[in-house]
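A single protein chain has been omitted from the complex, and every remaining protein chain is retained in its original position.
In this document, chain identifiers A and B correspond to the written order of the chains, with residue numbering beginning at 1 in each.
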Amino acid sequence: MYIFSRKKRIVMTLVFIQCVLLLAGCGFKDIDNRLFVIGIGVDPSEKIEGHYKITLKLSIPVASIKEEKKPTYQYLVHEGENIEEAIRILETHTDRVLEFGHTKIIMVNEALLENNVKDVMDYFVRRGDMQLIAWVGVAKNSAEEVLRAEPKAEEAVSTSLTRYFDRTGTESPYIVSAFLFEFRRNSYSLGIDPVLPVVETNDDGSQLIVNKSIIVQEGRPPFEMSSRFTREYNSLAHNLEGYSYKIEHEENNIVVNIGKIKVKYKVITDNKKPTAIEMKIDMTGEIIESDKDLSLNNLAKYNKLAEDEVKKHILEFLTTVQKENLDPIGFGLQYRTMYLNNKDTMTIWNEAYQELPFDLKVKVNLKSTGTIE
Amino acid sequence: MYYLIFVTMVTNIIATVPRILVIESKKGVIFSMIAALLIGVVLTYFVIQLFNKFSGQSFPNILKKYSPRWFYVPVILYFAISWFIAGIITLFTYVFLFTTFVSIETSLVITTLAFVIIVSFGMLMKSESVLHTVEIVFLLLLPVILFLFVKIMTDENLNWGFVQVAMMNINTTPSYMSFSAASYLFIGVVNIVIFNSFFKDKLKFGFKQVTIIGTVGAVVLFITYFVPIGFNGFEQIEHLNFPWVSTSDSVRMKFGVIERVIFIFVIIFLGISFLSLLIHWHVSLKLLESIFHFKKLKWKKKNLTSYFFVILFCGISLFLVTRIDEFELFKYASIFYNILPLFYFILFLSLFVAKRRAKL
Partner (left out) sequence: MFSRNGVFRLCANEKQTAPELMENIFEKLNRSEDVLTIPLQLENNNAFILYLKTVVDGVKLQNIIIKPFFELKSMEFFSSYIQSLPDIVKMKTGEELLIQLMKGHVLIAIQDKFFLVDIKMITAGSPQQAVLEPTIYGPQLALSESIETNMNMIRNRYAEPSLIIESVQLTDKTHQSMVLLYDKKKVKQSVLDALRLKIEGMDNTLVESSGDLQLLLNSTKFSLFPTMILTERPDRITYNLSNGKIIIMMDGSPQAIVAPVIFFDFMVSMEDNYHSYWISLFTLTLRYVGLLTCILLPAMYVAVTSYTPDILRVELALSVAGSRLGVPYPSFIEVLFMLLFMEFLIESSIRLPKAISATATTVGGLILGTAATEAALTSNIMIIIVSAVAITSFVIPISEMSFAIRICRYLLLAFTTLFGTVGLMLGFLGIIMYLTNKDSFGEPFLKINWKSMKREKEV
C-alpha cells in the first residue's frame, strides 16, 4: 500500500462517514421519541353518520417500574371520515411518533359489526407494521369506554386487557380470544364464521368483564351468544376446559367440573349431500359440589347423569346456532374438505345446513368426587 | 455442494414464488408443483452429470476452450444478465418487504445501500471464500429456520381444514406460470457454472442424492404453498402481497423475548437473501469478467475491471430501486420466471456442444 493511497483512503472514509451521518436521520428515532399505542378503539361517529371515532390508548413509559403504583396511559380521541385520516390527525395531537408495533387490542363497537366490519379490518391488516396477532374484541357500548377502563389490579407496564386474551393470566372458557388474522381468515372463508369476544365494563369503569361472544357475518346483525353458549362454543371449537355443569337428579344436585375435553366431529354425507353431523365428545371431570354425600360406587350412575345433561346443553347450543344459519365451529369447512372442489359445493351445503340433525355421542368419565365423598 | 441448491430453495420460499402460486391456486397449482418437482430433480441430475465431464473447470473456461468466440460471448452475456436480474429481484423483494413490515420510515435507498456495500465486498472475494461463507452462514441460520418452521406448523391456530380444502383442488389443470415459478426452486444447481472449479473430483450424483434432493424439495414446496393457506384461509390468500411474512406474523411466541415471530423471520430472511444475492452476483461478476477484460483500466498495478463492474451493479440497483414499485416488480419477476426454461435449454445446448468438441 502506498502511503499516498493510505492517506487518501482515510480522508475518503471520513468524508463518507460524514455524509452518511447526515443521512442517518432516516428512520433513526430514539425510543423516547416514540409512543407506543397499546390499543385502538373504533366507534361510529356521534356527530356525522358514516364516520368513525377513533380512540388510541397510549402507554407512557415510567422511569422506575418498581415505584409506580398505577399504570399511566394517555388517551387520544378523534373523529374522521375513515380510520386513516383520524389517526393522521391524532399524530398531531402528541409530540412524539406513534408506534403501532405493539398494538395488541383492537376494540370495535357493536354497531359497526353489521356492515362495516370488513372496512375496519382492512385498515388494520393492510398496515404492515401492525401485528396480525392483535386481539380483536367487540365493545358493548362504546369502545372508548372499554379502553379507558383501568382496573385496579393492573400493573405498571402491562395491560390487563391483553391478559384476558393471551392465557397467561386467566384461562377461563368463557373468554374467546380472536386474533386479527384468525378473524380475517374466518370472515372471508366459506364454511366458517368468526367469533369475537364481547368486552364490557361495569358502571364506574374499574372492572372489565369478558364472558360473552358474538358471531359475525357480513350483512346481518351479529348474533350474540350468552355466557353459556360461549362456553359451549369454546369447549367444542377450542377444547377448553375448566367449567362446570349442574345436574339435578331426584335426590341430590351435583355439580360436575369438567377437566379435560376432546371433541371430534364429522359430517356424514350420502352421495354428496350432507345428511347428518356426528360429534363425539369425551370428557373427564370430577364432582365439585353436592348437597348430599356421595359414594364412589355410584360413579357410573353419575356419569350417565352427566352425559345426559351435557348432551342437552350442547344440543341446545348447536340447534340455536343452526337456526340462525351460522356456523362458528366450521362444519362447512369440514364438508368442503371431503370432496373435490367444484362450484356447487357451497351451495349444496348452504341449502342443507339448516336442517341437518345432530348426532351426539357424549361420554363423561368422572374420576373422583373430590376430597370428600 | 448441497448448499447452493438449498439456499436457493429456502430463499425462494419467501420471495415471489408463493405469490404466483397462490394466485393460481384455483387453477391447478398442485399438479404443476408435482411436475416441477420431478422435472427439477431430473434437470439437476443432468446438469451435474454434464458438469462431471469437465470436472475442475468453470463454465466460461469450458466454453472458451471449446467453442468459437461468436458463440460463447452472447451465451455468457445472457447468463450474466440473467444472474444479475435474479439477484436484483431478490434484493428488491427483500427491501420492499423490510420497508413494508418493519420500518416504514427508512428510505429504500439506505437499505439498498447497506446491502450493496456488503455484497460488493463479498463479490470481490475469491470464489472459495464465497463457498465457505455460504456454508457457515447457512449452518448458523439453519437451526433457527427449522425452529421457525416447527413453531409455525405446530401452532394451534393453523387450521388444517383449510389446507385440506386446498388439496381438494387437485383436479384442475396446471398452468405454466406456476410451473415455472415452482421450478425456480431447483435452479440453485446451475450456480455450479462458476463453482465447478472447486469440485476437482466427480460429484457423486447417484440414487441417494436424488432422493435427498427430491424429498427436501417436496417438503419445501409443500411448506411453501400450504402452510400460509392454513393460517390465512383459502379465499383471501390471493390478496396477500407477502403471504409468508403475514403467516409468520400470525404466530406468537408466548414466552419468548421476541414476541412476534415476524421479526425472527425477517432477520433470517435477510441472511438468506443476502447469501442468495451474494452467490448470484458473484457468479455474474465472474462471468462478465471472463469476457470483458479492460486492459486500459489500470491503476497502480491492479486491474480495475472487477471494480468497474461492481460499481456498475451498485449503480443500477440504486437507480432502479427508486423507480420500480411492487407491482412492476412482480410482473417482471413472473416474466423472468417464464423465460427460465429457455435458460436451461441454452445451458444444455452449450455444454453439449462443448462436450462434443472436447471429444473431437
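Odds and ends about this structure:
FYI, contacts are C-beta pairs under 8 Å (C-beta built on N, C-alpha and C of every residue); 3 or more make two chains touch, one makes a residue touch a chain.
Keep in mind it's a predicted model, so treat the numbers as computed, not measured.
Taking every chain of the complex into account, the omitted one touches A, B. The chain that is not drawn here is touched, among residues B:V42, B:I81 or B:A114, by B:A114.
The chain omitted from view is touched by exactly one of B:V42, B:I81 or B:I136, namely B:I136.
Touch with the hidden chain on the side of chain A covers residues 1, 17, 20-21, 23-24, 27-32, 34, 36, 38, 59, 61-65, 99, 101-102, 104, 129, 157-159, 162.
Within the entire complex, the positions of chain B that touch the omitted partner chain are 98, 102-103, 106, 110-111, 113-115, 118, 121-122, 125-126, 128-129, 132-133, 135-137, 139, 257-260, 263, 267, 270-271, 274.
We take it that only the chains that are shown with their structure count from here on.
Note: centroid distance chain A to chain B, computed from Cα atoms, is 38 Å.
Interface of chain B with chain A (complex): residues 100-107, 110, 157, 159, 161-162, 164-165, 167-171, 231-236, 246, 249-252, 254, 260, 262, 300.
Here chain A touches chain B in the complex through residues 2, 5, 23, 26-27, 29, 128-129, 131-133, 166-168, 179, 181-182, 184-186, 188-192, 330, 333-334, 336-337, 339-341, going by the rule given at the top.
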